[in-house]
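All protein chains but one are shown in place.
Read from first to last, the chains carry the letters A and B; within each, the first residue is number 1.
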Amino acid sequence: MRKLFDLDLKVNGTRHEQAVEPRTLLSDFLRHDLGLTGTHVGCEHGVCGACTVLLDGEPVRSCLLFAVQAHGHSVITVEGLGAIDQLHPVQEAFRQAHGVQCGFCTPGILTTVVAFLAGNPDPSEEEIREALSGNLCRCTGYQHIVDAVQLAAQNMKTAHEQPAR
Amino acid sequence: MKPAPFDYYAPTTVEQALAHLTEHGDEAKVLAGGQSLVPMMNFRLVQPSVLVDLNSIPDLAFIQPDETGGLRIGALTRHYQLEVDPLVAARMPLLHEAVPKIGYPQIRRRGTLGGSLSHADPSAELVAVSVALNGRFRLRSPRGERWIPAQDFFIGLFTTVLEPDELLVEVALPPLPARTGGSILEVARRRHDFALVGVAAVVSLDGKGLCRQARMVFLSAGDRPMEAHRAAEVLAGQAPTPEAFQAAAEIAASDDIHPSSDIHATAEFRRHLAKVLARRALDRACRRAAEKE
Partner (left out) sequence: MTKTLIGQRVLRNEDPRLLTGQAQFVDDVEIPGLLHAAFLRSDHAHARLLGMDVSAARQRPGVVAVFTAEEMGDDWQPGPPLVSPPPTAKDVLFYSRRQVPLVKDKVRHAGEAMAVVIAESRYIAEDAVEDIVVDLEPLEAVVDLEKALQPGSHLVHDDLESNLAAHLFQKKGDYEAARRQADLVLRRRIVIDRGAAAAMENRGIVAQWDEKSQHLTVWDTTQAPIPIRNGLAARLGLSENQVRVIAPFIGGGFGPKMMMFYPEEMLIPWVAKKLKRPIKWIEDRRENFYATTQERGQIHDVEIALSRDGHILGLKDVFLHDTGAYDPYGLTIPLNTQCHAMGPYDIKNYSTEVSVVFTNKTLVTPVRGAGRPQGIFVIERLLDAAAKELGIDPVEIRKRNLIPADAFPYEHGIIDQAFSPLILDSGNYWPVMQKALDMIGYEKFVREEQPRLRKEGRYVGIGITPFIESTGVGPYEGARVTVEASGKIHVATGVGTQGQGHFTTFAQVVAEQLGVAVGDVRIVSGDTAEFHWGTGTFASRGAVVAGNAIHAAASIVRRKVLELASKQLQTPQEELELEGGMARVADIPDKSISLGELASLANPLRGAVEPGTEPGLEATSYFGPRYGATAFGAHAMILEIDPETMMIEIKRYVTVEDCGTVLNPLILEGQIHGGVSLGIGNAYYEKLHFDENGQLLNASFADYLIPSATEMPRIEVGHMETRSPLNELGTKGVGEAGTIPVPALFSQAVENALADRELEILESPLSPNRLYELWSGKEAR
């Protein structure tokens, strides 16, 4: 049995301390050790993007990070964006524009989009598609997702809201 | 697909990192961005028993101008930082053009310059560009430091001159000569896939508007970045005409590259694409050179 690592990190604003095996992927740590099952695992080789979370505000593949690498850092998952009775503007826009079908790729897209709009609040369609190029979806053909991002950008500009915690 | 077990170290200085590498030799792998290494570990294609994580060494990430007008870039600099840095855009437009072609946005947040170069994938944009821009790499080991020119660093498929206890710590890019323009072009199945083939071209014009130097480095055209020496010879001193570009492109595609066949493209198709891209890249690089003082 390999030596365990004393992991200390923040997830969605809450501090967690836990001893973990170094090889535990961040995606598995979030899902099974912390019970935050909103982050989904589609490929474990960094292509599909379903596992995307925000690490210190940056969208990253949680399947390509070991949990120990998040030591001392801050992670935001889809659960940290909004709640059922208080959706984040991006989540609300996805609902309005029917940007969700099966919902499996959705959490990774939401975190990606939140980070993207924070850096580019008024994107063109081409920029949106570029930003989404690392998130695969098999259900939607991306069109309503692009519509949702445009709607979110519009709504957030109008409301002057801060996009992410 | 879960990785095999390993011991994990997160040193905070390069010296500590080197000490771990010295101790564990071939058993250890260096973890930088992890965007290439961790998939291989998840597939269990590699199973290092020790992982030395460089991400807690702050001194390794920097982008600094040097006094000659070039750039000094730390090995742990993320692709994303290169993408948004104004110095890179100003001093190394070819690098600025290349970075967005790397993988997906999320990959670029973690992937590092040093990691990409050390991994030495011949399809990597940074590998070809570092050669095209005459980069020099600073390597450090317990025995000291050495500087290696980019073209001498890559010696085979995923193989560099790095010793097991040696780290790439910095890349120095010299300033572009006057009247120099660059262009990087790729063909990929999907926008962000590995290139079927690609080329990074840098052309310098002389006072009369002739090609003083034309450098082309191909990606996905061999087991390492393939520099088109014959094509460069052909173009030296020539007027930058479509015919000259076509001739150079043909020679580059037939003589200077050694592409292989795989499920995505045959070697023949790669040669064909290389010829097309070379011609287009030379043309574009030349136009940009002509726009400069």
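Keep in mind that, in the parts below, a residue touches a chain if its C-beta (ideal position, glycine included) is under 8 Å from a C-beta of that chain, and two chains touch if they have at least 3 such contacts.
Nothing here was measured: the structure is a model prediction, and the numbers come from that model.
Of A:3, A:138 or A:157, which sits in contact with the chain we cannot see?
Reading the full complex, the residue touching the unseen chain is A:138.
I need the residue numbers on chain B that touch the omitted chain, in ascending order.
1-5, 39, 43-44, 187, 189-194, 196, 263-266, 269, 272-273, 276-277
In the whole complex, what residues of chain A lie against the chain that is missing from view?
Against the left-out chain, chain A lists 1, 21, 23-24, 31-32, 35-45, 47-48, 50, 77-79, 81-84, 87, 91, 94-96, 98, 100-107, 110, 128-130, 132-146.
Definition applied: only the chains that are shown with their structure count from here on.
Using the average of all C-alpha atoms in each chain as its centre, how far is it in Å between chain A and chain B?
About 30 Å, centre to centre.
Using the touch definition up top, name the residues of chain B that touch chain A in the complex.
Listed in rising order, the residues are 1-8, 10, 31, 34-35, 38-39, 42-43, 51, 53, 55, 80, 100, 103-107, 109-110, 190-192.
Show which residues of chain A lie in contact with chain B when the two form their complex.
Those in contact with chain B are residues 2-3, 5, 21-23, 25, 28, 44-47, 49, 52, 55, 58-61, 63-66, 68-69, 71, 112, 116, 130-131, 133-134.
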